[in-house]
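Omission of a single protein chain aside, the complex is shown with its protein chains in their original locations.
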Amino acid sequence: MGDNIYLPQLARVSYIKEEVAGERAIKTFRLEFAEGEGFEHECGQCAMLSIFGKGEAMISIASAPHVKTYKQFSIMRVGRVTSAFHELSVGDVVGIRGPYGNSFPVHDWRGKNLIFIGGGCGLAPIWPVIQTAVAQREHFRDITVFYGGRSPRDIMYQAELEKLRGAADVHLSVDKAEEGWNAYCGFVPANLMDKEPSPENAIAITCGPPIMIKFVIQNLRSLGFRDEQIYTTIENKMKCGLGKCGRCNVGKDYVCVKGPVYSWDVLKDLPAEY
Amino acid sequence: MELILEKGRLDDWIAALEGWQAFAPSQEDEVWGYRPTASPVRLDHPNTVQPPKNFAFPQREVFFRFEQVKGEPPRLTPVEPDAARNVVFGVRPCDGRGVVRMDTVFSDHVEDSFYLGRRKNLAYVGLACLKPASRHCFCKSVGGSPVSTEGLDVLMTDLGDCWLLASATPVGETLMQAAGALLTEPSAEQRMELARRHEEALARPQKSAVADVGNAATRLKDNFDSPLWEELGKACIACGICTYLCPTCHCFDLNDEVSGGKPLRGGRVRTWDSCQFPDFTMHSSGHNPRDSLGSRLRQRVSHKFRYFVENFGTPQCTGCGRCVSQCPVGIDIVNVVNRVCASV
Amino acid sequence: MIRIEDIRTQARDILETGEVRAVIGWRRGSRGMAAEPVLISQPEEAESLVWDPTCFHNLSLNLVQERKRLARKGMASNKPLALVAKGCDARSVTVLLQENHFRREDVYVLGVSCEGSGVLDERKLARVLDGLTPDSAAYDGDDYVFQTEEGEKRLPAREVMADRCLECRSAYPRLNNAVFGEEKTRGLEAPFAALSRFEQNRGAERWDFWKRQFERCIRCFACRSVCPLCYCEECVVDSIRLEVTPETTADEKANRIRWIERSASRSDNFGYHMTRALHLAGRCIDCAECERVCPVHIPLRLLNNKLEREAREKFGYEPGASVDLPALVSSFRDDDPNEFIR
Partner (left out) sequence: MSRQGDWNLNPMSETYEPKIVAFLCKWCSSAGSDLAGVSRIQYPANATPITVACSGSVSPQYVLSAFKKGADGVLVSGCHIGDCHYMEGNYHARRKLYLVKELLEFTGVEPERFRMSWVSAAEGAKFAQVVRDFVDDLRPLGSQDKMRNEPT
């Protein structure tokens, strides 16, 4: 009982990369524990990041569990804390506590085809799953990644996505056609329908803007995916990460504990308050 | 342990509780609240405006302090929860049941060191409600009783010229033992009087009642999409009275309060928050999963009568009636539950 | 003497003719004696309207809320909304019009001159009834009549009337489309009587008093929520930016100044209540709803009254007197007080 569960550990920023510029800028940060014991995490879990004087924000851990030297976060600049993150330089020290929430049952998916469908900064929460699947390539069958952004400049992890090719089928898209873009033009759910992945022995994992998720799920079901083959994450406003503060409460679940990962057959029975 | 305390000796008992800071309901500007005891302690209060929730879950609490010189790593200083031993007198059985529900929330999944740190040093001496403490009491219809000992360490019952004290926990026994010779064995008549008064209290009807609490969770689930929510929520003004005065509402906010700039200094602070405030669930993007009055009323009512039941097998609401009596526009949770549950 | 039948008839008529989209009034409450605000849109619902001493709510709040609700849904109304308004409530409608929150043609005022009968102060009543809990309240001449578990209780209205009604200077709703009751005000006490009583305290006594009040505040924001003139989409005490559109930049959200923290500490509570009072200067029309709803009995009316009286005495300004008034703090006179300035 003596443990102060709200006290963050300290972590040093070891790497910063600007993924997307502009008003909806996304930067990737790698944090190395500077003090304290650190922690291990599983695919899909989140951490509460602090900038002292600004506050905390819950961010999904974008690095795979087997990466032990750092935790990676890709953060879109939207509010007080995330803007402060975008001001950071390598070497700065921030707060981190976690890991929070449940995780993707990656182990149970061995022997299956994995289909990832991401949009915008929604690639980050599923990225550790992709990395894990690629690292354990022999345990999985086909790996397919659908990912789209508003424009070519909104595509994050560009180099990493290119590196995936060979290990996975990668289908990129942008919302609007543009000079020099050779891949698919249109929304992510449409790209999905265009490629028609088979539900046979497959798991679909999707993350992105709520409206995209809604249509992706609709389309997956029309392709014959059953509810329990579809996984997504929901990210409500969170303050404590410990199932107390009530912010992320949806139905009987505190998403920070019971989520953020849900299979559609579970999620569809919760109120759509996310 | 059941013992008798003469009416005039209550202050002596409180004085005998060495090492404990005692609190009891008193009035300040006609506001009944728990304050440090001042002789004479009467325990003739109606429902206090606020439940004794503050003792374990204060409205404002600092978790740690930070200090950071620009360009250097921050220095964090954790804060320990206040270790004072507090004993609270005059707690109504509904609020005692509220304590149990708060304990559940703050112990479930991960133990909240701040809540439990205070809680382990807290004792509640209850007071049986021989008549309803307010016209809006409905404890009996939500599984409680005016003489329930749930969450209480001692239950006091007014027998006219004396109190009968019944311990409900080992802590309660300790408190009673501290009274020494002040407490005497009850006579057979006094025991009978106690039974008679409790029976009477249990039999006395309450003006307000949740019609069928056993089926409320199911009915609320069935009627999640009912248009009644928006209709009943229409009058709501989105203030925090119902939640801040509730013995079981536990939602909170965390903020950094900055007290100095060079070097940066401040603390991370927990403050109560309310699901009835429009910004409670709003994302930074502006997206708000519960953006209407009806959806927020539904959240409050469903949490009390459905979600808590689904997780812990009992309604969260203890029927104290505060959210009803204090609502500026007369929204009555009993009426809401009954209407929604009865709708097809 | 106001006959509720008259109000019902008028409400039914304007709903039947389609002159208004809905009528905001009071109906019997579900939790006991007090009436509750209701918005009716069907002529037959007019029968449910009531008029009694528990009609304390200032329904111009519901006018503001309804407008916001429609705006959020991206809907506009092409028909006016009617509300039943006492003299005080009508003044807050005037301020809303003055501040261009509505156009005059969007509001239909069913004015009720309470003729100085006032409304009930439930706390005063509780003191008098000592445990009895009435089921209903009614006007009867100079009395209020209550039905309780021990039968009928009749009390002189002035014993249990809200302070602001005792001090009422104008019970007649000057702004109206229809009016019920006569142009009559009782003024049982002098204007600002409660304020004057308080001002007999000197500096240290005043601070002792307000310190206690501010320390008791739990920041439930009921005072703000119930105030028809606290209509700002976003308040200085909100911890985050509330108005977020797709155009809102991250900078705007990140750089929002937090003047007042969420903590219910004395200093933050002081900041909150002072800011609120100052923002209501020249706007508050003394409906005293903030004071009525405060669960911890902070006499907020005193703060608002103080500024109201200063505005009246020093600047000749009367909030809610006319739609054409400029705002108190965006106007001035050459002879405004200057002697306090060095």
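Labels for the chains are A, B and C, by order of writing; each one numbers its residues from 1.
In the analysis below, a contact is a pair of C-beta atoms (placed from the backbone, for glycine too) under 8 Å apart; a residue touches a chain by one contact, two chains touch by 3 or more.
The structure presented is a predicted model; accordingly, all values stated were derived computationally and were not measured.
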By the document's own contact criterion, which visible chains does the hidden chain reach in the full complex?
B, C
Using the definition of touch stated at the top, determine which of C:Thr17, C:Asn100, C:Thr245 or C:Asn338 touches the missing chain.
C:Asn338
Can you tell me which of C:Glu44, C:Glu99, C:Asp208 or C:Glu243 touches the chain that was removed from the display?
C:Asp208
Which listed residue, C:Leu63, C:Ile240 or C:Leu307, touches the chain dropped from view?
C:Leu307
Just the residue numbers, please: which parts of subunit C touch the chain that's not shown?
199, 203-211, 236, 259-260, 265-268, 270-271, 274-275, 277-278, 281, 302-303, 306-307, 310-311, 314-315, 328-332, 336-338, 340-342
Interface with the undisplayed chain - residues on subunit B
62, 65, 67, 77, 257, 259-260, 262, 265-267, 269
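By our rule, only the chains that are shown with their structure count from here on.
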Can you check how far apart subunit A and subunit C are, centre to centre, with Cα atoms defining each centre and the answer in Å?
48
Using CA atom averages as chain centres, what separation in Å is found between subunit A and subunit B?
39
Subunit B to subunit C, mean C-alpha position gap in Å, rounds to 31
Where subunit B touches two or more other chains, by residue:
253, 255, 273, 282, 284-285
Two or more other chains are touched by the subunit C residues 240, 253
Seen from subunit C, its contact residues with subunit B in the complex are 29-32, 34-39, 57, 61-62, 65, 69, 72, 123, 133, 212-213, 216, 218-222, 224-226, 238-240, 242, 244-246, 248, 253, 261-265, 289, 292-293, 295-297
Residue positions on subunit B within touch of subunit C in the complex are 28-31, 33, 49-50, 59-60, 135-136, 207-208, 234-235, 237-241, 244-245, 253, 255, 257, 269, 271-274, 277-279, 282, 284-286, 291-293, 324-330, 332, 335
Subunit C-facing residues of subunit A, complex
23, 25, 77-80, 82-84
